[in-house]
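One chain of protein is taken out of this complex; the other chains stay put.
Labels run A and B following the written order; every chain starts at residue 1.
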Amino acid sequence: MKRTVPLLIASATGFILIVAYFVPPIQAWSEQVSVWFNILAAVAFILGGANLLGNHLKHISDRARGWGYSVVLIVSFLATLVAGLGKIGVNPSADFPDFAWSGTYRQIGSPFWFFYEYAFTPLTATIFAILAFFIASAAFRAFRAKNIEAGLLLGTAFIVLLGRTFAGVALTSWIDPAVWSGFQYFTGLRIENLTVYIMAVFNTVGNRAIMIGIALGIVSTSLKILLGLDRSYLGKD
Amino acid sequence: MIAGMKRETLIWTIVMVLGAAGLLGRAFFSEQGMGREYVRAVPVANGQWTQYDGATYTDYLRAEQAQPGQTVVQLSLPRTVGLWLAAFFTLAVFSFLWGDNPFYRIAEHVFVGVSAAYWMVVAFWDVIVPNLIGKIWPGVVQAWALPGLAGPEAERNLVYVVPLVLGLMLLWRLMPAGGWIARWPLAVVVGTTAGLRLIGFLQGDFLAQIRNTILPLVVFTGGAFDFWGSVSNTIIVVGVLCCLTYFFFSFEHKGIVGGVAHVGIWMLMITFGAAFGYTVMGRIALLGARLEFLLDNWLWLIDPTGRRVVATMLFGLIG
Partner (left out) sequence: MGAFLVQEWWIVLMFLASLAPLLHRLATGGLVASLRTLDRRWIFLLMFWAVAFPIYYVGVTGKTLPEVPGLLAQSTFDEIERLAPGDPVLLAFDYEPSSAGELTPMATAFVRHAAEKRLRMYFVALWPLGAQMIDDVIERVLTPDFPQLQYGRDFVNLGYKSGQEAVIKVIVTNLRELYTTDVRGTAVQNIPMMEGIASVQQMKLIIDVSAGTPGTKEWVQYAVTPYPSLRIVAGVTGVSAPLYYPYIPRQLHGLLGAIKGAAEYEQLVLTRYGGENPNPKYTEGLRRMGPQLVAHLLIIGLIVVANILYFTDPSRARR
C-alpha cells in the first residue's frame, strides 16, 4: 500500500502518456492525466508557500540567528497573500458589477499589483542584474589561455562579444568589395559574419551533440522510473 | 597599506555624499524634481468605480495646460512611495556588491516572501478556482468569482474529484504523521513527467537531431556548386560525430579515436565560448535595464521614452 500503489500509479500514468502517441483513441486519457498533473502543480505552489511559512515560523519561535529577517519575510508573505487572495481594492468586473469577487486579482493599482510592481519586479530584476558584475570579475580572475582548448574558448568569446555589437562592424568594415574587388571572397571574415557562422555551425555542432547525450540520459532515467527500477522518489520508509 | 585603504574609503565617502547631495538638491530645489508617479482617473461601469491608469508627467502638464486645476491626471502619493520603495530595493540589492549587509538581507527576505505568496495567489485564482473548483462545483464559482462561466465548460465533471483528492493528499505533507499519503500524488507527478519527457526528448531532441544532422555534404544551390554550404554541412556532420565519439566511447581515447575525440573537445570549447559570450550579453542587458530604471523612472536624469518631454519644453519657454 505504501510503496506498491505509488509504483503502479507512476507506471500507469507514464505509460498512458506514451501509449497515447501510438494509440490515438486513448488521447483523451493522456489529456486527462496531464490536466491532473497541472492541477497538482498548482497545489505544489500552495504546499511550497505553506512550507516556507512553517520553516520561518519555527525560525522565529526558536529565536534562531537572524530571526528578525524571518519576521520581514513572513510579513511580506502574508501581506501579499491576503491582498491577492482577498482581492483587496479590486473593483468588480465591468461586465458583472453585481458580483463583488468578479474582478481580476491583478488589477492595476490594487495592493496586490503594488507588491508586484514595486517589490517583486525591482527585486527579481536587480538580483539577476548584479550577475553582470560577477561575470566581469570572473572574466578577470578565471579566464586564462593556458592551452589550445582555453584559447579556442576565449577566441570564440571575443569574436561573439565583438560581433554582436557595433564593434564588430566598425573593426572589419574595411573588408568591403568596394574597397578592393578581391575582398568579395573574404566578406565572410568580417567579425559580424564570423559570429553568425560560429553560431550556426560550430555552436550547433556542440549543442546538438550535448542535446543527443542529454536526451539519451533522460529517456533512460524515465524508463527506469516507469519500470519501477528507480524508486528514489518514494523516499525511505 | 591600511592608511591607503582609509584614504580610499574617505575619498569614496566624499564622492558618494556629494553625488547624493547633488541629486537630492536637484530633486527638491529644481523645477522638474524627480521620482514622482502620476495617474489618470478613468470612470468604469458607468462611473460606479474609478480606475487609475498610469500616466506620465507629460500627461499631467498637458492636462494642466488645457485646464488648470483639473483632477483627471493627478499625482499619486501611493505610487510615488512605491517608486521610491522600488528604488530602495534596487539599491539594497546592489549594495551586496560592497558586501553582505542588513539592507541586502531585508531585500532578499522580502523577495522570497512576496514571490512565494505571488505564486500561491496565481495558482489559486488561475488554476484552482477555474480548473478544479469550477469543474466540480461550477454553480459555486459562477455565483462567486467567475460569473461569466458558461457553455459546456460550465458543466459539472466529476472526474475532477480525482485531482481534488490527490491535491489534498499532497497537502498532507504538512501534517506531522502519515507522510506516505503524499506519495500517491507524487507518483502521478513523477510518472507524468517521466512519460512526457521520454517521448518529448526522444522525438524532439534525439531522433530529430539525428535527422537534422543527415545533411548533403556536397551542396548545390540553384544548380551551382555551393562551396561554403558544403563546408558548413561537412563541419556539422563530422563535428557532431566527433563530439559523440568523445561522449560515448568509454574506452581509453587513443590513436584515431583519441584524435577524433579531441576534435570533439575543440568543437565543445567553441560552443562554450559562444555560450559565454551570449551569457555576458544577456547579463549586461539586464543590468542596463536596471540602471535605466534608476536614471529614468526614479532620478529623472534621462528621458528616453519622452515621459517628461513637455516639461523641458515648457520650462524652456518659461525659463
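Just so we're on the same page, contacts are C-beta pairs under 8 Å (C-beta built on N, C-alpha and C of every residue); 3 or more make two chains touch, one makes a residue touch a chain.
On a predicted model such as this, the values are computed, not experimentally measured, just so you know.
Of the options B:Val122, B:Ile136, B:Val219 or B:Val263, the residue whose C-beta touches the omitted chain is B:Val122. Among A:Val19, A:Leu57, A:Val71 or A:Val169, only A:Val169 touches the chain left out of the display.
Touching residues on chain A toward the chain that is not drawn are 17, 21, 27, 30-31, 34-35, 37-39, 41-42, 45, 93, 95-96, 102, 104, 106, 108, 116, 120-121, 124-125, 127-129, 132-133, 135-137, 139-141, 143-145, 154, 157-158, 161-162, 164-167, 169, 192, 196, 199-200, 203-204, 207-208, 211. Contact residues of chain B toward the unshown chain are 4, 7-8, 11-12, 14-15, 18-19, 22, 53-54, 97-98, 118-119, 122-123, 126-127, 130-131, 134, 145-154, 192, 196-197, 200-201, 203-205, 208-209, 211-212, 271, 274-275, 278-292, 295-296, 301-306.
Simple rule for what comes next: only the chains that are shown with their structure count from here on.
Put simply, the C-alpha centre of chain A and that of chain B have 9 angstrom between them.
Those residues of chain B lying in contact with chain A across their complex are 39, 44-45, 48-49, 51-54, 78-79, 82-83, 85-87, 89-90, 93-94, 96-97, 105-128, 131-132, 143-148, 159-160, 162-163, 166-167, 170-171, 173-174, 179-180, 183-199, 201-202, 205-206, 209-210, 212-213, 228, 232, 235-236, 239-240, 243-244, 247-248, 264-281, 283-284, 286-287, 289-290, 293.
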